[in-house]
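The complex appears here without one of its protein chains, the remainder shown in place.
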Amino acid sequence: MTNTKTLITPASAKRAQILYGVVLIVLGLLIYLLFVRTTEAGVTTTFGLNLANAQAIKVPDLVVPAQATVLAMAAIAIFVGAYQLARGIPSTSTLIGVIAVTFIIAFLTWSAQDKSFSLTGMLSSSLVRATPIALAALCGVISERSAVINIGIEGIMLMAAQVAVVTATVSGNLYVGLVSAIIVGGLVAAFHAYLVIHFKVDQTISSVAINIIGTGTTSFISSRFLQKATDTLNNSGTFPIISIPVLSKIPVLGPVLFENNIIVYLMLLLVVIMNIVIFYTPWGLRTRAVGEHPKAADTLGVNVYLVRYVNVIIGGMIAGLGGAYFTIGSVGRFDEVMTSGKGFIGMAAMIFGKWNPIGAFTSSLIFGFADSLQVKLQILKVPIPSEFLLMAPYIVTMIILTGVVGRAIPPAADGKPYEK
Amino acid sequence: MTNVLELRGITKRFPGVLANDKIDITLREGKILALLGENGAGKTTLMNILYGLYKPDEGQIIVHGKEVQIHEPNDAIKSGIGMVHQHFMLVPVMTVTENVMLGVELTKNGMFLDHDKVAQRIHEISNQYGLEVDPHALIKDLPVGIQQRVEIIKVLYRNANILILDEPTAVLTPQEVEGLFKILETLIKAGKSIIFITHKLKEVMSVADDISVLRLGRMVGSIDPKEATPEKLATMMVGRDVNLIVEKQPAQPKETSLEVKNLFVRDERQNLTVNGISFEVRKGEVLGVAGVQGNGQTELVYALTGLLPIDSGEVTLLGKPIHHNTPRQILESGVAHIPEDRQRHGLILSFPIHDNLMLCTYYKEPFARGVSLQQKAIFSNAEELVKQYDVRTPNIYVNAGTLSGGNQQKVIVAREFSRPIELLIASQPTRGLDVGSIEYIHKQIIKKRDEGTGVLVVSSELDEILALSDRIAVMYKGQIMDILDANKVNKEYLGLLMAGIHPSETMGKK
Partner (left out) sequence: MSETVSPKKTKQEHERSTSLRQELLIPSLAVISGLIIGAIIIAVSGASVVDAYGALFKGSFGSLSEFIAGIKSFTATGDQTELLKAIYPFTESLVAATPYILAGLSVAIGFRCGLFNIGAEGQLLIGSLCAVFVGYSVKSLPAFIHLPLSLLAGAAGGAVWGMVPGYLKARFGAHEVVNTIMMNWIAFRLSDWLLSGPMKSPGFRPVTQNVLATAELPRFFAAPLRFNWGFVIALIVAYGVYWFLFKTTLGFEIRSVGANPDAAKYAGMNIIRNFVFVMALAGGLAGLAGATQVLGVDHWVGQGFSAGYGFDAIALALLGKSHPFGVVLAALLFGFLRSGATDMQSMAGIPIDIISIIQGLIIVFIAAPDIIRWIYRIRTAKKDEMVLTRGWG
């Protein structure tokens, strides 16, 4: 069928080419209008590359002329846009990259003009903030690769977060909290798996019920017990930062990647492990087959239900780890509804990452970046209300889901119960 | 001669249906047993029991003289039984190698998939049995005939010596069928035994060593292929004498009803599947579109009925262009559509029959006044149509999903024929139906033709095309190979066209 495919230029491709070109040019003009004209001439922007308490070897900060940099970004966007209209650039991700990079550099240079902005600090906090999102996304990846949708990640993370802090406080050992969180995550996911696999409950409904029960239970326990006994039940402390010897000395990369707590390291490790398991091992092959065509797997003697149970439960354990991050990984105490939609943002990261562990992680980083950017901008006193900056990750999620920036195809059997 | 497989007294009940009733069959070593029966006779159920997908309520399975318990496909595989399913059990986004090794993966370092070793084995099997295939190709890029080879390789990879092939010829061209039969010969020479499930009489006679016939879940009897005639087999299969030909007068074609010019259509994945075709359908004639499934027929029909947008080209109905119209506008201009997938497009199974009978006209008088639905009119319309089209149902209030396939199709026919139409598009109108319903639907289609309606019939069953059509268009890879007078062609000729070979290139016409 391929021999005749080229008879007609696809109209949709032509439309996409024009769309991206126009977007780039508009972006360039926007950068010019919004940022270049409001940047004072001769002012510089300093991007800090060192962190105060980091082990890394100090390097000089990056100082750039603000107006020239912003102008350069506007020029790049317009130039690439014009080239796209004239010739076309085949790689969509390059185009998206140009859009994102020019806008972000221009925006940061503009907002930090005449000030210093810690770039390393923001990258580091991006990774930290991406951690729970990435773990939620990994939970989604592993269950949906076997065709079970789990929107209950938010609820799982809440319950795990609470259990982690309580067990850690009571036992006085953070690792007890970590393990309990993982176990609770696995148990709740097992409940979801039981409902959707055994009883064939609609997967979205079951997930929503888990979210409601998760929110209800944690708030119930919180107001009935934790609030009255904060010191004895809800005050665990947090995991210390572990500096990896030698590696943490690398400038910029060192403080970002190699000075983190155990949950961040575990997350990075899980990304690698899951990528290997899904694509290079028999279990991964079976998981993918079950997610795409369960009947085919069944006829070859693969136990579809077993694969789904195991994957959903492993996913729950990963989400449990993500839950632990909220309490014993960051603030050392539980607050009601503290996950604030991170589980759902993880779902978006999973979709944007095309159901691949590495893709999911990369997209989580984008969300983490948006999240930490918002905090930094508040500090820089950018004249935009903080509430609007807080909306950014949610809006980014919605844009991603439109699939305008690369449509992803879910596993073919995703969300469908399997009947023998 | 030894029996490699015996089924004794297999019984399987589904709620309300006795799918298999005390069935006995015997497969001799190194032979091909054909299991013949209509749709719904219980062939697939029986084989799914043998393969461990269903549990029998009663009965024994004896392999090489020993009774075995088959609870799941693994047990069947262990007993040396392999199955090539009617709907291929292949994961489209994975490679041949991955599909073959699934469930019995080879690993290196005890952990990682060993693609190379599996590909090596596939090569060996390919060479031994003449099953050429690229182990690293993705399934979705392979044509149907090759996918079937992969299915056979999967079975051989697991060292099966009893092969079950469920309706293996349904998706193949006559020439590909020949190829398949050659492969079967090779397999038999290598000592394998084969159960061949089909409802096509001629195939059975050319390939089988033994024939067993099933009807309505019961074993009707066995017959030696040497003594079998198509008429005899058909009678056994259906239980009465069947009229294999639709009685019809020569067509009286009038002015052009539908005209298609240089039509290009993309499917939902943006692949160009209809590739510049032109034809016309005149009033009072049946144009049959033949072709192996997946050669653009589905997309052609979707484009004509507005379900898929066209890429370029022109479609006119009675001289008026309709190719940019919405499905509703096309319906209203007098196009009736019996869809290929009746449960997906044709009916809302969870709605009562009376609602399904006004599904396309619910917003019009007498079913609606303004926005308000008129229950009385809806009910009386349904009562009338159910009577007129002989839909077997307890009442008009039950859900369409409770009806049998034949009666569901009658509901669709009743609905589409009950409004004024200029053109009838019937896609696979009798797929999966019993002989009685097939006869009924065929008669109704011819009746519409004789009333002066233009009819476009799309079917992958050559027999159906030959029975109904006045002219026949053959589609291959999104293009029309040729349009022929139905009286002047035979199956072999059509078969070559369906395979993309123009017979005039290789030999003199006919």
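Per-chain numbering from 1; labels A and B assigned in written order.
Everything below uses one rule, namely that a residue touches a chain if its C-beta (ideal position, glycine included) is under 8 Å from a C-beta of that chain, and two chains touch if they have at least 3 such contacts.
Given the structure is predicted, the values throughout are model-derived calculations rather than measurements.
J.: Which of A:I25, A:V166, A:L233 or A:A348 sits in contact with the chain that's absent?
T.: Spelled out, the listed residue whose C-beta touches the missing chain is A:A348.
J.: Check the options A:T217, A:S243 or A:T281 and report the residue that touches the missing chain.
T.: A:T217
J.: Of B:L347, B:V413, B:I441 or B:M498, which one is in contact with the hidden chain?
T.: Hidden-chain contact among the options goes to B:L347.
J.: Taking the full complex into account, what residues of subunit A touch the chain not shown?
T.: Those residues of subunit A that touch the unshown chain are 149, 151, 195, 199, 201-206, 208-213, 215-217, 219-220, 223-225, 340-341, 344, 347-348, 351, 385, 387-388, 390-391, 394-395, 397-398, 401-404, 410, 414-416.
J.: In terms of residues, what is the contact footprint of the unshown chain on subunit B?
T.: Counting over the whole complex, subunit B touches the hidden chain at residues 305, 307, 326-332, 337, 339, 344-351, 355, 359-360, 362-363, 368, 371-373, 375-376, 395, 397, 399, 401.
As a working rule, only the chains that are shown with their structure count from here on.
J.: With chain centres defined as C-alpha means, what is the inter-centre distance between subunit A and subunit B in Å?
T.: 45
J.: Tell me, which parts of subunit A touch subunit B in their complex?
T.: Against subunit B, the touching part of subunit A is residues 1, 4-5, 7-8, 10-12, 280-282, 285-286, 288-289, 292-293, 295-302, 412, 420.
J.: Provide the residue numbers of subunit B that touch subunit A in the complex, in ascending order.
T.: Residue positions touching the partner: 51, 53, 72-74, 77, 83, 85, 89-94, 98-99, 101-105, 107, 111-113, 154, 264, 266, 270-273, 275-276, 311-312, 477-479.
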